[in-house]
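For this view, one protein chain was removed and the others were kept in their places.
Right after this comes chain A.
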Amino acid sequence: MKSLGNIRREFAPWNQPDAKPYIQFKNVTKRFGDFTAVNNLSLSIYEREFFALLGASGCGKSTLLRMLAGFEEPTSGQILLDGQDLRGIPPYRRPVNMMFQSYALFPHMTVEQNIGFGLKQDGMAKADIDTRVAEMLKLVKLSQFAKRKPHQLSGGQRQRVALARAVAKRPKVLLLDEPLGALDKKLREETQFELMDLQQTLGLTFVVVTHDQEEAMTMADRIAILDKGEVMQVATPAEVYEAPGSRFVADFVGNINMFEGKVAERDGAGATIASANGVTIRTANAGDAPAGTEVTFAIRPEKIKVSSKKPEGGDNVLEGEVYDIAYLGDMTIFHVQLGNGQVVKASSLNATRGTEDPLSWDDKAWISFRNDAGVVLTR
């Protein structure tokens, strides 16, 4: 199998059996009355990792973060930070700091006082506080706003003050609750890279909660995908996207086409899959699903090629009709209806201006994909 690619090539402690996790959730359960927010969850996060908790609202990701910060105690289970059990330690004694979704800047204090607040609590000498605050202001490029009050700042500036305040104490772990949620799209994209740079510069462990998969994919070393208080998969962004562990993860992250069916025949690592609605798919990797197993064949739209003429040879070629076209500029998404009625999404990158194979609504079209383009899911 080809490499799925790891951007920080030298950083993968989760693959080293002797690496010690920095943060460990051990069988953690949290109930609020009848509602189980987190259900028997175990998770390891490594030092200097940029870790993302991704999930829809109500999946328990914020509860996990709040338990790390100390605002909630687990109903059962254990949370370890650097080998220390965190149970019973109040938030003001934990070596973690949090950046709040609402930023929670103190409205009656200046930017300077906000950033210096935590340092003052620690009884740091005034001169040292001033030095550190100046350093933080420079880091987030807000030096000229030191004397302003939060309400005199823009949304993006407030976000940076909140960030500076949270890292000023040099915590062991920085927790970020939807850190970019309140920013507009353009600013969000810029800030993603700033956050990554900051994490590299300071060498801290970041745990970020987000519902935005693009944000998680861009920033995180690894992503934990949560659903109903349980971990569905923990993996690098590329693994989550290209090798989802379950139908839920495949469907949750990005766009995907799914063919429900059965393994008709195995041949070595590969298999032939007969879908319930009469499509036959050949795949080079079917995992360990024996013949006869109910499986889902899942394939991303960008791995499917659409053409007006039947391609020569090829592993999988299916005939259909163009049902809908969405032109997005950088790419075009075709919805192709197969003979059996199933609509398949296929996207093609507009790498050149104009196209040699123009397709329009109701045109006859062929879709094709390689035998290693999709994944076979058994869960």
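A few remarks follow.
Operating definition for what follows: a residue touches a chain if its C-beta (ideal position, glycine included) is under 8 Å from a C-beta of that chain, and two chains touch if they have at least 3 such contacts; residues count from 1.
Operating definition for what follows: contacts and distances are computed from a predicted model.
UniProt records the chain missing from this view under the protein name "Putrescine transport system permease protein", selected from "Putrescine transport system permease protein", "Phenylacetate-coenzyme A ligase", "Sulfur oxidation protein SoxY" or "Cytochrome C".
The omitted chain makes contact with just one of the residues A:10, A:34 or A:122: A:122. Annotation: of A:35, A:106, A:327 or A:361, A:106 touches the absent chain (contact as defined above). Interface note for the absent chain: among A:33, A:90, A:268 or A:341, the touching residue is A:90. In the complete assembly, the contact with the undisplayed chain comes from A:98, out of A:79, A:98 or A:240. Although one chain is not shown, part of chain A still touches it, namely residues 69-71, 90-93, 96-98, 100, 102, 104-108, 117-118, 121-122, 148-149, 151-152, 165, 169.
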